[in-house]
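Missing here: one protein chain of the complex. Every other protein chain is in place.
Then we have subunit A:
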Amino acid sequence: MDFILNPWPWYVSGPLIAIVMALLLYFGKTFGMSSNLRTLCAIGGAGKFSDFFKFKWKDQLWNLTVVLGAIIGGFIAVHFLSNDSGTALNPNTMTELQHMGFKNPGANLVPDEIFSLEALASAKTLILLVVGGLLVGFGTRYAGGCTSGHAITGLSSLQMPSLIAVIGFFIGGLIMANLILPLIF
């Protein structure tokens, strides 16, 4: 059972993610997680403020069901399908992160320094989480998709707009990880 409990290699994980896309296409739907944010806005009454949120959100309930499943999947994966092996990061990455003040890089899925409930006491952490969320929500809708909609579905169907978007994802990510994060930590 070790092959299930240990982290899965990339050449197993990638094709399995493609299966998620394939299953949804088989059901007559499209793989795209960021659209759910728009649906949640619409359910919350955002249509009163912008026509962008005036659509039949009930047609999107299937996608919110995928979200609910994903939450359950996350729970199952950590509680029943994992050991405490941690993430086998590049030793250089670990040293680098330790210098930035992260105590146990890779011990959990996310750093305690940003995501633990204790860390919320710091205004810096709170601002970081809110700004990060705003960027993700605004950027994905502006670009019309995220990693699932553009990088997986869009590139698999060989669409030029998705290639431009994914290049944008990487420009933004490279700027953040290489130039801005070292200033924050």
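FYI, a residue touches a chain if its C-beta (ideal position, glycine included) is under 8 Å from a C-beta of that chain, and two chains touch if they have at least 3 such contacts; residues count from 1.
Everything below uses one rule, namely that contacts and distances are computed from a predicted model.
Comparing "Type I-E CRISPR-associated protein Cas5/CasD", "Heme exporter protein B", "Nitrogenase component 1" or "Transporter" against the UniProt entry of the hidden chain yields the protein name "Transporter". Within the set A:Met1, A:Leu68 or A:Ala123, the residue that contacts the chain not displayed is A:Leu68. Contact between subunit A and the absent chain runs through residues 4, 7-30, 33-34, 36-38, 40-41, 44, 46, 49-50, 52-53, 61-63, 65-78, 81-82, 87, 89-90, 92-93, 96-97, 105-106, 109-111, 114-117, 119-120, 126, 128-148, 150-162, 164-178, 180-181.
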